[in-house]
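With one protein chain held back, the other chains of the complex are shown just where they sit.
Right after this comes subunit A.
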Amino acid sequence: MPQAVLVINKSGGLIYHRDFEEVEVEVEDRNKPSSNDLLILASTLHSTFAIASQLTPKAIQLQQQPLPNLVPYVPMIDPDNLVPRKKLGSFKGDDYFKEPFQNWNKSGIRSIKTDQFTVYIYQSLTGLKLVAMVSNRSDTINETVVNNLLRRIYCLYSDYVMKDPFYSLEMPIKSELFDTKLRNLVKQL
């Protein structure tokens, strides 16, 4: 399960942040980043992403064949085995998609690995960035799984944020519905 999910708009502003940290004793006294810190973190991530895509190794620049870019499909099984499954907004069936898909982010940062956790970035064709921070403690979660999760979050965004008449584009997301759906989705991982 990811520790946190962030949504960054195309101009590099943080529009959504959610922590999924289990309540532990050690968390109590840890310095939580303020919303201002998170805003700075998001825009730094945005610009680092841009710089990274400018710094492509020469060998890859000269390569004729483009790098393989297809993300394999990973089904997400609900551990609580909810039968029948809840409806997925405007999406029919028991999953949002069921085939491998193209990763739009070809030369930007896809993941940052640290001692404690790994940051994964998924970028849409419209410039929206979805970021997941995953603790290294869970060894079943790799880039493919997270990319599958982030595309599902993008599906949620397209349903519960884009179809909200009270949401203005590029502004922070304050949708309870999106919140709950996201939480349920992340819990499945």
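Rule of thumb we're sticking to: a contact is a pair of C-beta atoms (placed from the backbone, for glycine too) under 8 Å apart; a residue touches a chain by one contact, two chains touch by 3 or more; residues count from 1.
As a working rule, contacts and distances are computed from a predicted model.
> UniProt name of the unshown chain, from "Trafficking protein particle complex subunit BET3", "GST C-terminal domain-containing protein", "Light-independent protochlorophyllide reductase subunit N" or "Ribonuclease"?
UniProt protein name of the non-displayed chain: "Trafficking protein particle complex subunit BET3".
> Which of A:Tyr120, A:Tyr157 or A:Phe178 touches the chain that is not shown?
A:Tyr157
> Which listed residue (A:Gln3, A:Asn105 or A:Ser175) would be found touching the missing chain in the intact complex?
Only one of A:Gln3, A:Asn105 or A:Ser175 touches the chain omitted from view, namely A:Asn105.
> Return the single residue from A:Ser34, A:Thr126 or A:Thr140 that touches the missing chain.
A:Thr126
> Residues on subunit A that touch the omitted chain in the whole complex?
10, 49-50, 53, 87, 89-93, 96-98, 101-102, 104-109, 123-128, 151, 154-155, 157-159, 162-163, 169
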